[in-house]
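The next block holds one structure in the form of structure tokens; read it before the comments.
Only one protein chain is missing from this complex, and each of the others stays in its spot.
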Amino acid sequence: MTYGFLVLLAVVFIVPFVIAIVTSFKTDPNATANPLGLRPSPATTAAYHDLFHSQDFPTWVKNSAIVTLCVTFVRVFLDSLAGYALARLRFRGRGAAFATVVAVMAVPGVVLLIPKFLIIRQLGIYDTYYGMIIPLFVDAAGVFIMKNFFESIPVSVEESARIDGASLFRIFWSIVLPMARPALVTLFILSFQGSWNELSHFIVASQSTSLFTLTKGVAQLASGELGAGNRYPLKLAASVLMTIPVAILFFIFQRRIMNASAGAVKE
Amino acid sequence: MAAITFDNVSKIYDDGFRAVSDLNLDVQDGEFVVFVGPSGCGKTTALRMIAGLEEISEGEIKIGERVVNNIPPGGRDVAMVFQNYALYPHMTVAENIGFALKLRKVPKKEAKQRIAQTANIIGLTDHLDRKPRQLSGGQRQRVAMGRAIVREPQVFLMDEPLSNLDAKLRVQMRAEISRIQRHLSVTTVYVTHDQVEAMTMGDRCAVLRRGVLQQFDAPQRLYERPANLFVASFIGSPAMNVLEATFERNGDGAVCRIGDSTLAVPPEVLNARPALAGYEGKQLAVGIRPEALDERRNGDGGTLRGIISAVEALGSEQLAYVDVEAKPVLAEDVLEGLVDMEEANDLAELKGDADGDRATLVARLDASASLRPEDVVDLSVDVRKLHFFDLESGATIGA
Partner (left out) sequence: MNAIARRPLLRFREPGIRGHQAAAGWFFLSPVMVILGLFLIVPIFMAAWVSVSDWTGNGSPFGSHVHFVGLHNYRQLLSVPGLDQSNFGTALRNNFYYVLLVVPIQTAVSLFLAVLVTRALKFIGFFRTAFYFPSVTSSVAITVLFLFLFNPQGAINKLLSYVGVTGPSWFYDPRGLFHVILGQLGVHQPPASLANGMFLGVSYWDWLAGPSIAMCVFIIMAIFTTSGTFMLIFLAALQGIDDSVYEAAALDGATEWTKFRYVTVPMIRPAIFTVVTLGLIGTWQVFDQIYVGTKGTPANTTLTPAFLSFNASFNNTEWGVGAAIAFILFGIIVLFTIITRLATRSPDHVPRRRRFGPTQPLGTPDASRVASAGGMR
């Protein structure tokens, strides 16, 4: 009986995506006339074709890629630096620094929208890649994750390296960081996912269409067009495409992601 | 209050593994029965089948007159004390004890009274408002017992309840549990791997090995009349010394040749074991308990000469480890019966080492005996207390 429920619910959760994919291969009239049908008639790749040959879609992909890759790599590095400092190094003000990190984590994102815009403009990086990327370089949660991980590694490894004469940075880079691979991978995946799917930050960080990421682009495709020209296959094809990278990452690393998601919420 | 009957009960897992094979036994109303054996012998599985926490694959279990195979745990009127206590961490002691009453919608006033009475029995009256995490191990164990006691069930089941306690506390709690059980006279089945616990607490003990019942008897009988090599090695500490011997009749009596030594078997021993007649000229296993050995000349049953390799002074007595020229019996039964696995491993090494004829006997000697390692000693054997086992089957040679 448990399985009965589970299968039913699984269907409810999966079917919408199936419909999305199927519809992306339909023609516009077909999609509107037969929204539930699971067989496109006729089946066509017109939607995808239009997307790839459009002015904007490739640009969106390019921008998303640039932003996500930059943010992810830098963030993993910076978060681990900070996490290590908070976990291992002793210095005055460490407690205060940590408290600050935690406090920042506590501020709801929406409150930060306008403030971020203000500072980005003030610094003159509005409407540039810098404005889109730099503020995302660091996130408090990532620091927290890395700090917790570093605390769980036995100190003795680092101590023996120190006795051998390694410098602090050397210890960090050649010894500790490689040991932290699981956490780094997790952080990498979560950062990738987060920045690829990010929307509100890009809304406030830039406005020119040449800087649109996939999220902003598809949002524009979809929004404000309730009722005007139902180009559903196109919109759904765009949604499908933008989901693919994250989906792939997810399916490969699912166990890791799901463990991190549950375990990262500290009690 | 009820009797428990196991009628050809087996537990077979999906992969064919038989955790319990064809178990037949009767626990009498009010009796304290211990299921004992090494880990993996099926004792816990058998217990859980009484509780209804494991499905019965074959056979029937009856509690009272009722066949309980298909009755869910809540309906069998049994209470259980788990090894890890399984207390409800978010409830107070009083609430833990009273939970079953609450589920059965016992009126609050009556429930309160019963909880107070139980708290009195287990000695936790002042702790009723505490939560489990605020209690010590021993106290938690008593709450687990209280939970069982308050229900006034037909049967108490206990799954190694003392194994998480330190040694001194264990001894104390052993007496407590026995006292409570006697006071309440509830039929109790108690599982343990510790033969000392089994011997001291049980009215009768069921010795299990690999899912098969070896012997079900009062402790003293298990000790004096083990049914096979396994039971003989398992019960009693230090373990029984088992040596290979050749058996020969000698007039009214007989002799056992062990290495160079000869032990005379008196006629009364022989007569009590007619089956020995079939072993004329053959090899068998002879079991000698440590206390049947003495360093002073004692009777004329014969002696075993050996060299002392170690002496352990225990204050009340001494244990002497004596190497003799004799072949030890290191059958699996014997090894498995040695509850201390390390001891078993050491012996197994020895086995591979000397297919030869060196056995180390353990003798229980008087505290006043002054012996030292390297001393040569002649140990007299109390031949009235010899045990005989078949070398192949391990069964006791008796009637």
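As written, the chain order gives the labels A and B, with residue 1 at the start of each chain.
The definition used in the following text is that a contact is a pair of C-beta atoms (placed from the backbone, for glycine too) under 8 Å apart; a residue touches a chain by one contact, two chains touch by 3 or more.
Worth saying up front: this structure is predicted, and the values here are computed from it rather than measured.
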item	value
Which of A:43, A:157 or A:199 contacts the chain that the document leaves out	A:199
Option from B:43, B:114, B:127 or B:147 whose C-beta touches the chain left out	B:147
Contacting the left-out chain in the complete assembly, out of A:85, A:161 or A:180	A:85
Contact set of subunit B toward the excluded chain (per top definition)	51-53, 72-75, 78-80, 82-84, 86-91, 99-100, 103-104, 131, 147, 151
Absent chain, residues of subunit A that touch it	2-3, 5-6, 9-10, 13-14, 16-17, 19-20, 23, 31-32, 35-36, 71, 75, 78-79, 81-82, 84-86, 89-94, 97, 99-120, 122-123, 134-145, 168-169, 172, 187, 190-191, 193-201, 203-204, 214-215, 218-219, 221-224, 226-227, 230, 232, 235-236, 238-240, 242-243, 246-247, 250-251, 254-255, 257-258, 260-267
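To be clear about the criterion, only the chains that are shown with their structure count from here on.
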item	value
Centre-of-Cα separation between subunit B and subunit A, whole angstrom	61
